[in-house]
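To start, the structure itself, in structure tokens.
All protein chains but one are shown in place.
Note that the chains take the letters A, B, C, D and E in the order they are written out, and that residue 1 is the start of every chain.
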Amino acid sequence: MENLDVLVANLLSPIILAFVLGAVASLVRSDLRLPDSIYSALSIYLLLAIGLKGGVELNKTPFAEFVGPALLTLALGVITPITSYNVLRRLGRIDRVNAAAIAAHYGSVSAVTFIVAITFGTMTGAVAEGFMPALVAILEVPAIVVALMIAFTRSKRAGSWKDALHEVLTGRSVVRWVGGLLIGRVVGPEGFAPVEPFFVGGFQGALALFLLEMGIVAARRLQDLRGVGAFLVGFGIVVPILHGLLAVWLGGWAGLSLAGSAVLGAMVSSASYIAAPAAVRIALPEANPTFYLTASLGITFPFNVTLGVPLYFTFAEWLVG
Amino acid sequence: MENLDVLVANLLSPIILAFVLGAVASLVRSDLRLPDSIYSALSIYLLLAIGLKGGVELNKTPFAEFVGPALLTLALGVITPITSYNVLRRLGRIDRVNAAAIAAHYGSVSAVTFIVAITFGTMTGAVAEGFMPALVAILEVPAIVVALMIAFTRSKRAGSWKDALHEVLTGRSVVRWVGGLLIGRVVGPEGFAPVEPFFVGGFQGALALFLLEMGIVAARRLQDLRGVGAFLVGFGIVVPILHGLLAVWLGGWAGLSLAGSAVLGAMVSSASYIAAPAAVRIALPEANPTFYLTASLGITFPFNVTLGVPLYFTFAEWLVG
Amino acid sequence: MENLDVLVANLLSPIILAFVLGAVASLVRSDLRLPDSIYSALSIYLLLAIGLKGGVELNKTPFAEFVGPALLTLALGVITPITSYNVLRRLGRIDRVNAAAIAAHYGSVSAVTFIVAITFGTMTGAVAEGFMPALVAILEVPAIVVALMIAFTRSKRAGSWKDALHEVLTGRSVVRWVGGLLIGRVVGPEGFAPVEPFFVGGFQGALALFLLEMGIVAARRLQDLRGVGAFLVGFGIVVPILHGLLAVWLGGWAGLSLAGSAVLGAMVSSASYIAAPAAVRIALPEANPTFYLTASLGITFPFNVTLGVPLYFTFAEWLVG
Amino acid sequence: MPTITLKLVTIVTERILEHRLLQLLTDAGAKGYTLTQATGKGSRGVRASEWEGPDTRIESLVSAEVAQAIVDRVADQFFEHYAVIVYVQDAEVVRGTKYI
Amino acid sequence: MPTITLKLVTIVTERILEHRLLQLLTDAGAKGYTLTQATGKGSRGVRASEWEGPDTRIESLVSAEVAQAIVDRVADQFFEHYAVIVYVQDAEVVRGTKYI
Partner (left out) sequence: MPTITLKLVTIVTERILEHRLLQLLTDAGAKGYTLTQATGKGSRGVRASEWEGPDTRIESLVSAEVAQAIVDRVADQFFEHYAVIVYVQDAEVVRGTKYI
């Protein structure tokens, strides 16, 4: 009953409704679209804002409190691409290159899913640890490296492993996030105060606008659903749930609060669609983008922001309660 | 005396001065321009913000209070394109296609004029009903349909009536507005609270920036004045005044407050320059855009935001007083 | 010791760290970049915001208090291009055209350096006079005119003096700034209140984003350092310091507060990189942009926002103390 | 690498016509196209979309017959009432059979 | 539909010259043009407008004589000091008399 309330609260938040509005607009072929430049500005803003806040919070966190969750996150970043790869190979009979490509996405993390989870927690009064954004930074890269290693150790490849690594490490997504974390860490709470109205006050509204555009994009991706086959659709829902529940459970065990565990669940469950596609396109050009983009953007992302996030919170509550 | 104060208060608000600055910059051929993408982002923001707020307010409005003004607005959306068409045909001797094209614009509504009227009311302490944005949604489409019907029933046309209708209904303007209204209606006041700083705090400033750009655009349009003839210039001022005063009068009669009637006056008086031009260009390509764009953007819009809005408020006051 | 604190406070503010982040991102060849349109929107926003605030403050300033600093600023706008030109010609043995081109930049002013100085003062509790933005408007144009006159009186030139003047006076930078000042002056504090959240609340955050991009641009400019020679590198640091210290000293003498003098120092010290390059490109096309852009954007700007601004504040303190 | 000569058809038009023109291209047999944003000036002073944003510039590599069909249809359907320009050039393409 | 062969003149240059080049085109007899935003690299390392925004790419369909006049004037007035490139191609145009 109460859990249903949680679900409804998420579905009826302006953020998720904006996502739905975008999807509907796309389906009725409306010309509603944010200009590209606004889209990337919003994405810079959201990543920097979360990075900054996370960095400021890191200031206050004793190292002992942070180290457990950090190691756990690192471990999950190594394990989840391997589980994903094996499920894809063994159950899905997907070829090596495409399996590795998809595994890179599902091992890495979607910053926006993370942000939706944090926001959902705040809305329902379950505030996660301030250092969670630092965990996102830890989770983002290793999975991509692991998945590409799987692909490259098994055969000679056309793409460039070196270029791909450079792309991941200097890509927008990582630089913004890590840059924000570092700045936040250095300036601390007083230094952050003057820029706070800009980066905190406008945050949720900017997120709503961003999700409007994500809705448009995700709905367009959905139209390729036929091309990816039933297995991948199932994979894009079931594997994230399993990864997510595992992470919630381990998160509690590593000392994270209820909200922290739930957010960790959402992070680990989520599939990257910024860092991973760019790296995979360079390292594994022979992999089919329709597979990995449709799965991560058309299936897993919408699932997580609507149903997944409340699920991980409910599971976290059930574990502690 | 007091009415003069009202006029001066409007002319000296930062919003109108930004409009004037834009116009002046355009006339001295300055390269001050907002990038296209910023312009459309601001327009998305403003329409969504007003839609959201209107939707939240609809939550609190008893149906009985809303139905009278809603029906009145619908009626005015049907009547004003017909009066416009007849004035253009009979007094202006303008050919059928162009008369219908212009009538579509003057029957529909300019969202920005509406927003300026609402803002003016708030500034002078006369707050209009919260559900006014819903009336804008009601006013936007019918007039375009009526005007196109006039054109299409009288002769076979080159353009596509079906494409035009799709364009109106899925056009940016309608989707944002109606989408905002629906989201606002669903989330209600508590749901709206977290995105409020973004959508309310920044509103007036964003409006000022937007009007800066509108000033540039309107001044450029003015340079085509010679091409439209004296009749259309007069039409662009007199007919809006008459429509506006009529709407103020009927608004009071339908139960709207002083401010609500004045804002309804501004809405009905205003000429569309987003939805209508797109629809008309598709349905009536043989109509001359110089006529309808110069009239609505170069004459009626500047008139309304500077002199018209204070006039409708003054008339509304005079009616009740 | 305390002065060191001031320096550290500046270097560790989020604004300067954002600048550093941008520079580092550029050096590691990250693809982190603000879209062009966002960059110009931020620049419009920052200039309008400062102009507006300055205009509102002008309202409250008695003329007698303003006239001294205004005349001083005008005089410095005439003197500094002449000193710059002579240093470049005599010590640097740079040819006439390039010397005049560089002198135009160092006589004029960088709005962003000014804004960083104002912000630094506010952060450290030293609030400058409200009318300082009006001084920026006074400082911007004369130096460019003087420097171009030097070039044009000494020989016949390929470029167009008339076009250049039009470019300066109607250029973005001047129109926004003067437009903002006028609007602020006319609307006064009450008129400004409704747009204040937009133009004041978001200011520092927007500045941080803008400096992120400036860091990227400045670092790219730095790569041309080899092309400009050691003399110009020295010039770009020493002459600004001398101009700055002179202005701080004269500012105190003309009645400016400690903070006001320091900000005047930063202004006079700074080199233009919006108005001057455009004007010089038109009037003196034979001048080499690598020289003036690298010096003003790659050397003087980074120097001033990191070390220069705290230096002028420290010197101002030392003068009064 | 062997090349073949195809036709490069370029169309510049109001953004509002973009959907319809892309449909026309596909119907006429084009296998692909490249779009860029443009602005411009021609015989018509004003157009509806002008103040709202850019025009569209469409390029498509096609066979000579398809090029002819595109030009004919555009001229027939859009020349009278809309701001539109079409021109055709030769272009050497590698593995050009992909585009015809 | 009958076509005629015109010249397509393309100019890529610094944005700051846009106004002056459009004036030059008009003076030389061009009836229209299409503009797109571009960036680029050529023999000059840096240019004033570079860090501020894109270059302009101007295309104009004109008669052979007008094309020659444009090329001559651009070369004469801008080649020495500015970043500018001009080239001319053939293009088949329908109802091409509108453009000459």
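Descriptive notes on the structure:
Simple rule for what comes next: a residue touches a chain if its C-beta (ideal position, glycine included) is under 8 Å from a C-beta of that chain, and two chains touch if they have at least 3 such contacts.
Because the structure is predicted, anything quoted here is derived from the model rather than measured.
Considering the intact complex, the chain excluded from display touches A, D, E. Which of D:Leu24, D:Leu61 or D:Val86 touches the hidden chain is settled by the complete complex: it is D:Leu61.
Within the entire complex, the positions of chain D that touch the omitted partner chain are 1, 3, 6, 8, 31-37, 61, 89-95, 98.
Although one chain is not drawn, its touching partners on chain E can still be listed: residues 10, 12, 36-43, 55, 57, 71-72, 74-75, 79, 85-90.
For chain A, the residues touching the chain absent from view are 36, 40, 158-159, 163, 167, 217, 220-221, 224, 227, 274, 277-278, 280-282, 285-286, 289-290, 293-294, 297.
Just so we're on the same page, only the chains that are shown with their structure count from here on.
Hopping across touching chains, the smallest step count from chain B to chain E is 2. Using mean Cα coordinates as chain centres, the one most removed from chain A is E. Comparing the centres of all chains, each the average of its CA atoms, the largest separation from chain C belongs to D.
Once the centre of each chain is set as its mean CA position, chain C and chain E turn out to be 35 Å apart. For this pair, chain A with chain E, the centres built from the Cα atoms lie 47 Å apart. In chain B, the residues touching two or more other chains are 35-38, 40, 201-202. Because contacts link the chains in a way that matches no line, ring, star or complete pattern, their graph is best described as other. Contacts between chains, counted with the stated touch criterion, involve the pairs A-B, A-C, B-C, B-D, C-E, D-E.
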